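What you see is the complex with one protein chain gone and the rest in place.
To keep things simple, chains are lettered A and B as they appear, and every chain counts its residues starting from 1.
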Amino acid sequence: MDISKQTIEKHLSGNRRFDAFFTVVGLLSTFVGMITLAALLFDLASDGLGRISPQFFISFPSRFAAQAGILSAWVGTVLVMIVTALAAIPMGVGAGVYLEEYAPKNWLTGLIEINIANLAGVPSIVYGLMALGLFVYQFGFGQSVLSAGLTLALLILPIVIVATRESIRAVPLSMREAAYALGATKWQTTKDHVLPYSMGGILTGVIIALSRAIGETAPLITIGALTFIAFLPDPPIKGTFPFISFDWLWSPFSVMPIQMFNWVSRPQQEFHLNAAATGLILMGMTLLMNAVAIYFRYRFRKRIKW
Amino acid sequence: MKTSEADAGYLAAQAQVRSIPTNLTVQKIRERAIEFVMFLCAASSIAITCGIVWVLLAESWHFFRNVSLFDFLTDTQWTVLFENPRYGIMPLVTGTLVTSGIALLVALPLGTTIAIYLSEYANARVREILKPVLELLSAVPTVVFGYFALLFITPMLQNVLPDLPGFNMLSAGIVIGIMIIPYVSSLSEDAMKAVPVNIREGSYAMGATRFQTAVRVLIPSAFSGIASAYVLGFSRAVGETMVVAVAAGTQPNLTLNPMEGAATITAYIVQVSLGDLPHGSVAYQSIFAAGLTLMGMTLIFNIGGYLLRKRYREIY
Partner (left out) sequence: MKNVLFSIALIALVGLLPKASKAQLIQIDGSSTVFPITEAVSEEFQKAKKGAVKVTVGIAGTGGGFKKFCRGETDISDASRPILKAEMETCKQSGVQYIELPIAYDALTVIVNPKNDWVKSLTVPDLKKMWEPGAQGKVTSWNQVRSEWPNSPLKLFGPGADSGTFDYFTEAVVGKAKSSRGDFTASEDDNVLVQGVANDRNALGYFGFAYYIENQKKLRAVPIDGGKGPVLPSAKTVEDGTYQPLSRPIFIYVSKKSLDKPEVREYVEFYLKNAPSLVKQVKYVALPSSAYTIGMDHVKKGKVGTVFGGESQVGIKIEELLKREAQN
């Protein structure tokens, strides 16, 4: 076979051209998402930017659009997201670790895997209906921040579990076996060797999961989130013993998406401006929440040396 | 006396060694306890499914005492809320399938391309900026996406397709597709990034181009993770509620034509549960029957996906 230098050169430059072409395709694909985001933000900002002011943040809802604000809504969102994160992350990661590291690989685990993927497809409102019967009535948590946080945690659990499992699966066997060879127990291997390397992927799952939770409306309305609430839950820090109070967990609440949803269905145009402003602020809050996780993910991914 | 670094290291190592229980039984108990806690977490997922299935089945049971299963599966009209109710689920099923289908047509190619681009082509700085920006897409509240589809995408599409009605499945499908791009791209990119560097470099060493490495080496190695990302994206598309309710309309319509409006199962459930119907009526219970159907649909797809993944998974 006669492969001349020219044939090779042509091949290589063809490959290079294709690579360049694909770079363009890749960038364009990314741009589809970015342009949508930009269009959305522009749409919201053109209506809502004017409404954003300190007064908007510290006022309660009102029938007068100009006086209405999102105080109860954003406080509610923050509290609910704290409960959601504290419930979903440990449970999701724990379940993922167990299923990947400890569980025997038989038909039962296969069933659980299908099951979890199926749970990801259940509409959010069905979670709301189930949580109404379970958390609100059966467990007696009532229509509170606790019920809301747990409902959302259940909703996003499949995403966290799937992301955890996949990240752990990607850690090469050699890493684990090296640890065992040095005498580490299963938990030590998992904690010190597998988890740190899979943290990046786990955090991606957490980011996507929490972003979804913060924007949910329907299940929370079902379990009794309010649309008009002109007071805040009790603060977590009290002046008297024991200084930490958990009363806020049992308190009625509202959240930003619900406030937005309510305002956007009112006839008055001024309420629509409020809704746009709320949407912008909600995206800002999500970005803040994600920024924390993204920072940690960046640190973890840098440490991977393979 | 100044403690030197070596001394500090020695003390630290001693402390580490001391923290490992020398008593084997204690260690075994600790291991078992941790394993048990994690088992409970995993078992919770089964508990949740049982809870959901229980709620759906219990109410559907009441529903099917009033409506025949045969009618439910074969009737071509869903007019539950009207005077002469007809309970055929097919219009809602086609609505769900068409919107999800369009969403996947948008998200899977775009998401995979983005994943390949980010993992193989983009340099670290570009990647660490673009990835979070794309993830911000999943942060937009679904209500906002719904109105975006209705008030922005639909008019835009109407310039190209003048006969497009105000409510249509095309806009809703496109927007859902864009919404789930982060699911596909971010999770796939993570999977591809996690392939050990020796496999990747081996491919380059053999003279493969970036694209060839990505498609012929990395994607098969990361197949499990990518397939999971696809399945998650699909589940999300099928279970999406608000976007379809707002943009595709709430009028059940048995059609495969995306340029018409239709109701999906999820839109119907939201419409009724937040509406003015008395709870406990047959019309109200129909939402549970519809939800059960949805779970059945996703189950079939997920079993298919699982079997596929099992066959093609690569272990390195």
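Following the convention adopted for this analysis, a contact is a pair of C-beta atoms (placed from the backbone, for glycine too) under 8 Å apart; a residue touches a chain by one contact, two chains touch by 3 or more.
Note that the coordinates shown come from a computational prediction; the quantities given were computed from them, not determined experimentally.
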The one of B:98, B:136, B:175 or B:246 in touch with the missing chain is B:246
Out of A:148, A:226 or A:289, point to the residue that touches the absent chain in the complete complex.
A:226
Which subunit A residues would touch the chain omitted from the figure, given the whole complex?
61-63, 143, 221-222, 224-231, 234, 242, 244-252, 262, 264-269, 272
Logged for subunit B, residues touching the omitted partner chain are 77, 79, 81-84, 150, 165-167, 245-246, 249-251, 261, 271-281, 284
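In the analysis below, only the chains that are shown with their structure count from here on.
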Subunit A and subunit B have mean C-alpha positions lying a whole-number Å distance apart equal to 13
What part of subunit A is in contact with subunit B in the complex they form?
15-16, 18-19, 22-23, 25-27, 29-30, 32-34, 36-37, 39-40, 43-44, 90-92, 94-95, 97-99, 102-103, 110, 112-130, 133-134, 154, 157-159, 161-163, 165-167, 169-173, 185-187, 198, 200-201, 204-205, 207-208, 211-212, 214-218, 221-222, 256-257, 260-261, 264, 279, 282-283, 286-287, 290-291, 294, 298, 301, 306
Please give the residue numbers of subunit B that touch subunit A in the complex, ascending.
27, 30-31, 34-35, 37-42, 44-46, 48-49, 51-52, 55-56, 109-110, 113-114, 116-118, 121-122, 128, 130, 132-145, 147-148, 151-152, 178, 181-183, 185-187, 190-191, 193-198, 209-212, 222, 224-225, 228-229, 231-232, 234-236, 238-242, 265-266, 269-270, 273-274, 288, 291, 294-295, 298-299, 302-303, 305-306, 310, 315-316
